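Missing here: one protein chain of the complex. Every other protein chain is in place.
Order as written gives the chain letters A, B, C and D; numbering starts at 1 within each chain.
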Amino acid sequence: MIRSLYYVPGQPIQKDLPPEKFPELTQNQQSVLWVDFISEPPDVSQPILEKFGFHPLAIDDALQETHVPRLDDWGDYLYIVFNYMNFKLEDDDWESEVDELDVFLGKNYIVTHHDHQISAVDDTWVVCDRDQRNVQEGADHILYRITDHLMSAYMPAVEKIDEAIDQLEDQVFHNPSPRILEKLFSLKRVLLAMRRVIIPQREVLNKLARDDFQVIDRKDRVFFRDIYDHLVRLHDLNESLRDIVGGVQDTYLSSVNNRMNEIMKTLTVITVLFMPLTFLTGYFGMNFFEPLGNLKEWTTTPVFYLTLAVILLLPVGMFIWFRRRTWL
Amino acid sequence: MIRSLYYVPGQPIQKDLPPEKFPELTQNQQSVLWVDFISEPPDVSQPILEKFGFHPLAIDDALQETHVPRLDDWGDYLYIVFNYMNFKLEDDDWESEVDELDVFLGKNYIVTHHDHQISAVDDTWVVCDRDQRNVQEGADHILYRITDHLMSAYMPAVEKIDEAIDQLEDQVFHNPSPRILEKLFSLKRVLLAMRRVIIPQREVLNKLARDDFQVIDRKDRVFFRDIYDHLVRLHDLNESLRDIVGGVQDTYLSSVNNRMNEIMKTLTVITVLFMPLTFLTGYFGMNFFEPLGNLKEWTTTPVFYLTLAVILLLPVGMFIWFRRRTWL
Amino acid sequence: MIRSLYYVPGQPIQKDLPPEKFPELTQNQQSVLWVDFISEPPDVSQPILEKFGFHPLAIDDALQETHVPRLDDWGDYLYIVFNYMNFKLEDDDWESEVDELDVFLGKNYIVTHHDHQISAVDDTWVVCDRDQRNVQEGADHILYRITDHLMSAYMPAVEKIDEAIDQLEDQVFHNPSPRILEKLFSLKRVLLAMRRVIIPQREVLNKLARDDFQVIDRKDRVFFRDIYDHLVRLHDLNESLRDIVGGVQDTYLSSVNNRMNEIMKTLTVITVLFMPLTFLTGYFGMNFFEPLGNLKEWTTTPVFYLTLAVILLLPVGMFIWFRRRTWL
Amino acid sequence: MIRSLYYVPGQPIQKDLPPEKFPELTQNQQSVLWVDFISEPPDVSQPILEKFGFHPLAIDDALQETHVPRLDDWGDYLYIVFNYMNFKLEDDDWESEVDELDVFLGKNYIVTHHDHQISAVDDTWVVCDRDQRNVQEGADHILYRITDHLMSAYMPAVEKIDEAIDQLEDQVFHNPSPRILEKLFSLKRVLLAMRRVIIPQREVLNKLARDDFQVIDRKDRVFFRDIYDHLVRLHDLNESLRDIVGGVQDTYLSSVNNRMNEIMKTLTVITVLFMPLTFLTGYFGMNFFEPLGNLKEWTTTPVFYLTLAVILLLPVGMFIWFRRRTWL
Partner (left out) sequence: MIRSLYYVPGQPIQKDLPPEKFPELTQNQQSVLWVDFISEPPDVSQPILEKFGFHPLAIDDALQETHVPRLDDWGDYLYIVFNYMNFKLEDDDWESEVDELDVFLGKNYIVTHHDHQISAVDDTWVVCDRDQRNVQEGADHILYRITDHLMSAYMPAVEKIDEAIDQLEDQVFHNPSPRILEKLFSLKRVLLAMRRVIIPQREVLNKLARDDFQVIDRKDRVFFRDIYDHLVRLHDLNESLRDIVGGVQDTYLSSVNNRMNEIMKTLTVITVLFMPLTFLTGYFGMNFFEPLGNLKEWTTTPVFYLTLAVILLLPVGMFIWFRRRTWL
């Protein structure tokens, strides 16, 4: 789908103009034109983009969907690639998908190109459509609005991840199960993916905020600076969360280790307690002491009670000895 | 709460002036004005801040409470975000909270904005109120005083953490319990949080000490340089403490490992000592040697004493053999 | 094998000219000459390269095959080393081999030298041969085409590796075998090798895209910029994949650990359940209770049923106790 | 204690002049003055330092004892903080303490301030006192001598640590005890502490060797360059030693692991050898085979010898089987 929005000072906003008129419309330096390509096939988009006079390489990049965030300065227009992430829970595991938004920003026009519906673009579109004051501040201000929406979407996701980590942290000390580890791995992967998107994005915003581009008003740079600061904070939060996930993983491993120790201790104590007793009963089970044998003095009643006493007192003694060695 | 403090050379300090007069007061280049917002709702603070002529983005940032320390130079005023940490012990675990102090510093005024009571601000307020010489050195000097107080608060916390680590270190070699690990994790998290606050704060102070700002006297830069050095040292201490915590964790794991080894050794020794004996008693318990059977020569008295000798000497021999292999 | 391709504006492309005429041909500033050495012995290539006037050190480097990607600017020509990787599966393990392509790029000529057939060079050769428009854009454009082909070859390999990792990841949770670890190690080694090739290659492309070389048209730099961006993305993907391989390794170790724990638990439970029972049976097997002995009251029928009850109920009780301690 | 040393060309060296004359003495540009404060209380040192005209912040820093090495350029004097370490063995564990030396270096005077006796300062004092040629080269040369002494003191310590590591390395393969690990931890901590002192110190020397300070002769910079190179080497050695300590720790863990494996193997082999035998003896101990029972054919003499053969041959067979599986 292609939609367009055209503003000339003193006139109402026009919408959905024929693509062949775009180049002509941008001639009017006072006007602002926004063209939005939504999941349009490349063979439709390409000729329209070419009419704007964009470099073939930039058009190629816009039509393909496999780029990291980046900003190319082509003089009278900028080519910018943004990434945005979709987070979802699948089988209780976190997953993330990265999609792409390509932007061509000229002095008085902005062209956005994306394969999927993006709420950040739709919301800005509605705002611009409703109130033309939002358009008259210029194409770079529209870019600011879209970017601001795009970046605000990360925060709720980060907060949900934070909560999920907190829950796992509570469980890990008292009930460490392999499932927790699986969940931690999925969280870690999502955080790593986010980091990989945020860092180059931050670089793009840094350039928009600091570099001197022909198509961006000096006074509008502070707005991009604001988004840049937001991304710095996001990156910071991401680092913190990854640190915490790492800490929870360590806790898990040490928790599992403690349980293992406890189990081994139990095994050892039981073995140590019963081995001598079993030997003793075996000893008196030998056929030397048969009633018809010659060693009847071993199986008299006093010996029995002595044996019984050993059977009862040996475990008690051992138990006390273990306590002293702080094993129990 | 909003409080204000106004100094004009040759006059006594005036306090709690009406907010609507602030812009007018700052016209007098010789005067010094300090306005302090304490947990004031945004809808009250916003119009007052706007009257100072601050940029809407800076005001927005001041009213929200989620920023990393940073310094924005807006020409005739600076917007600075400081963070400060509160440390507390909860269930014997260290916890930390980060709060924010926003400062607008003009040539002859300073505006501070915070959501919670901050003793660093209060102390400076008292000092300025008591002796007007502290005010007449200018707004940047007030900023220095606040910052100095703010940063001094970290040292006692660091020292307490240091002590806590020392205690854990003593316990870990002789009585490693999972509780120690839990405490180490909580200390590590606090140190990581502190690091995340100190690094950008250090950057802010570095800028105050080195960059050429319109609102800071060249000769006052050395004061900020001093705080900067303090933060460098704090960061250094923090790194050391984190290294030591890491070392104690390693010690813990190796301590637990040693105990595990000791337990396994005991299990093995006991098993190895008793298994042959149990077999032997079993052997002579077989019904081949019944008094009515044909194998009476196996259960004669000499054989019994031979068996008894084996039962007594075998463990002794094994024990000696273990010693030789340095198992015990 | 030496093959050559010579273009003069307005004439058809000439092929396989005698090597001794090369220097003379390059005198015509309008012409474009491409000479390709394929697994030619050094003693044949050396004199021909010397006739071009290349520095002896550059020729030496071209004839040897052990260099990292790099670019030397010799003023009126560039000496560039590219590496390319061949990936193959050997016994189901990934292996990689690095080969080298040396390029001398002059204003109106390009000399390529390689020891093995390279499809990127062959394909470009066919394209140039078929349509002389591809040649007339200049020697630097031929370099662009070769480089573009060379770098595109990595993507399918990366995708296959990605798939292989995905498969291993599925297996690792449910059936961790040492074989998986071996495969992960081979994947990791391939990714490390790729990284070592991509990073200096990226640097070469960065120079081609940004530096001001005599032999590269300013307007052609954007093409190299495009390949550079491709390499940035490749490097990024490589990092991600290595992170994921690391994650799968951790999962493997924790999976193996879990199985170990399960086994130890079973051992302990069995031992703990049967040890007391074995003791009990041993107790009543002692010869004190012989029919002719004095302790017949121990082996009466009621005692037997009591013993039987203990033998049946003790394991049940222990099982319940284990459940409570969440061991089972 | 305060001591001073004053040199005017052509006159003998004067010592221990009254502090109130210091400022006046430094007026003579040809003279050299060295004042040394040794564990002097702050309230005595402060007024004397103030008379030199040093900045209050610099004096504050000198009187406190908690700084990292650093160099402040105050124009006509430098304020330099050096750290030096004392190493000692406590209960056979390495410990280290960091002390501080503060230096004010003017064009023709040097002021040193320290809380403890420092042999580097004392030695230089003696040398200057004995032969006035050492003083006439200027205040910066005195600084060079002190620094050189200070840094030379690290080398013997590093060599002792090197030896200690070598000894532990020999022990670790053949007799790994937890004590070794404790010692390694103490060595690691000392090396980390040393690193933390050396790095900023190196930076200070780098500045002295490269930056253009008013109070340091251009031609004297090479001397500081020499100490700088010494510190680079020290840092290098420190890194090596830490690497080696890390390697010994790994060796220790793997050594302990090997012993654990050996113990587990022994346990398993013993269990596996005796379990079937014990079962067998138990089997023939059952009361089915009582002389009065009906199953006498199970306890005949041939069966006994068959059983005996199994008892003797089964362990041998198992032993051979273990060997084949390379367990023993």
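Heads up, the rule we're going with is that contacts are C-beta pairs under 8 Å (C-beta built on N, C-alpha and C of every residue); 3 or more make two chains touch, one makes a residue touch a chain.
Please read all numbers here as calculations on a predicted model, not as lab measurements.
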Practice prompt. Using the whole complex, pick out the displayed chains that touch the missing one.
Written response: C, D
Discussion item. I'm checking contacts with the chain that's been left out. Which of D:107, D:195 or D:265 qualifies?
Written reply: D:265
Discussion item. With the missing chain put back, one of C:38, C:264 or C:310 would touch it. Which one?
Written reply: C:264
Item to complete: Among D:88, D:233 or D:323, choose the residue that contacts the chain missing from this document, as touch is defined above.
Response: D:233
Discussion item. Considering the whole complex, not just the chains shown, which residues of chain C touch the missing one?
Written reply: 55, 57, 60-61, 66-68, 70, 72, 175, 178, 181-182, 185, 188-189, 192-193, 196, 253, 256, 259-260, 263-264, 266-267, 270-271, 273-274, 277-278, 281-282, 284-287, 289-291, 299-301, 303-304, 307, 311
Discussion item. List every residue of chain D that touches the chain not included in the displayed model.
Written reply: 173, 222-223, 225-226, 229, 232-233, 236, 239-240, 243-244, 247, 250-251, 254-255, 257-258, 261, 264-265, 267-268, 271-272, 275-276, 278-279, 282-283, 285-288, 290-295, 326-327
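Following the convention adopted for this analysis, only the chains that are shown with their structure count from here on.
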Response to the item:
Between chain C and chain D, the fewest touch steps amount to 3
Worksheet entry | Computed distance of Cα centres, chain C from chain B, in Å | 40
Worksheet entry | Multi-chain contact residues (two or more partners), chain C | 285
Discussion item. Which category does the touching pattern between chains fall into here: line, ring, star, complete, or other?
Written reply: line
Practice prompt. Kindly provide every pair of chains that touch.
Written response: A-B, A-C, B-D
